[in-house]
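All protein chains but one are shown at their positions in the complex.
This part shows chain A:
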Amino acid sequence: MFAEAFSIAFQFADVFAFLILAAAGLAIIFGMMGIINMAHGEFITCGIYVTVIAVQHGVPLPLAQALGAVSAGLVGIALERTIIRHLYHRPLDSILATWGISLMVTQGMLIVLGSSWQGIGTPLGSFKVGDYTFSAYRLVLFGAAVGVLAGLYLIFMRTGYGVMARATMQNAAMAKALGVRTERMYAISFGLGAALAGLCGALYAPTMTLIPTMGITFIIESFVTVVVGGANVLLGTAPAGILLAIVRTALNAWYGQIAGQIGLLITVIIVIRILPEGVSGWLSRRER
């Protein structure tokens, strides 16, 4: 009985971690700058490859993962400075541009890196509860997801950057008129979003087989979570993650993986009908 309950909780935690880690970077870039980053999957891929290459060169895994996140962040800042910043007032063009980047990167990687790579294997082994076996690394992933949420809360609520970034998000012209370097806020936010995508890839790198298009694995979950959560990372992403993880875990348990996936999409359709601005839009309207 306990073992079954633990197994369900474990699966919930696993799905929740995947949703949060996959979505956090996308949510920040969308919430801060109103940009739908179609190249989100490529930032994740960047995190994966950097981690794998570093590990294969003898770098310890945690350090390799940090490297993966940081490199994705730096690529993000470079991209923001060169391309994205020209598209702030053109949301449709920013979708096209990031999509174009995504296509070029995926094809480029197929050519340069070849179609498949040796994985690096999941660390930490497994443990048993009752008759069930669990991967210990999945607990690390859950811890990381909670850590990302807590970290984002601290960054946006407790740091100078966070206060100025939220002001920029609410009224960019006014923030600028008060002396806030809004361009820098955007560059940092885009970099942070890209770094979180990279972190997602870095964390999941040991669990997957490597192919250049594997960024796609995360795309559905990340977009679904951001659509359900709405534009506010702090108010929206965590509740969306919980809601979707419940739906998915239940459907997975009773009807299998495919039903879980379909359930996510149906939940999104229902949420958009009832709460067009997502969970965070609804919560912040109630607050007022």
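Just so it is clear, contacts are C-beta pairs under 8 Å (C-beta built on N, C-alpha and C of every residue); 3 or more make two chains touch, one makes a residue touch a chain; residues count from 1.
The rule is simple: contacts and distances are computed from a predicted model.
Novice: Which protein name, taken from UniProt, belongs to the chain you can't see among "Methylenetetrahydrofolate reductase", "Pimeloyl-CoA dehydrogenase large subunit", "Putative oxidase" or "ABC transporter ATP-binding protein"?
Specialist: Record says "ABC transporter ATP-binding protein".
Novice: Can you work out which residue in A:N37, A:T51, A:T98 or A:T182 touches the chain that's missing from view?
Specialist: If we include the chain that is not displayed, A:T182 is the one touching it.
Novice: To test your reading of the contact rule: which positions on chain A touch the chain that is missing from view?
Specialist: 160, 163-164, 166-167, 170-171, 173-182, 284, 287-288
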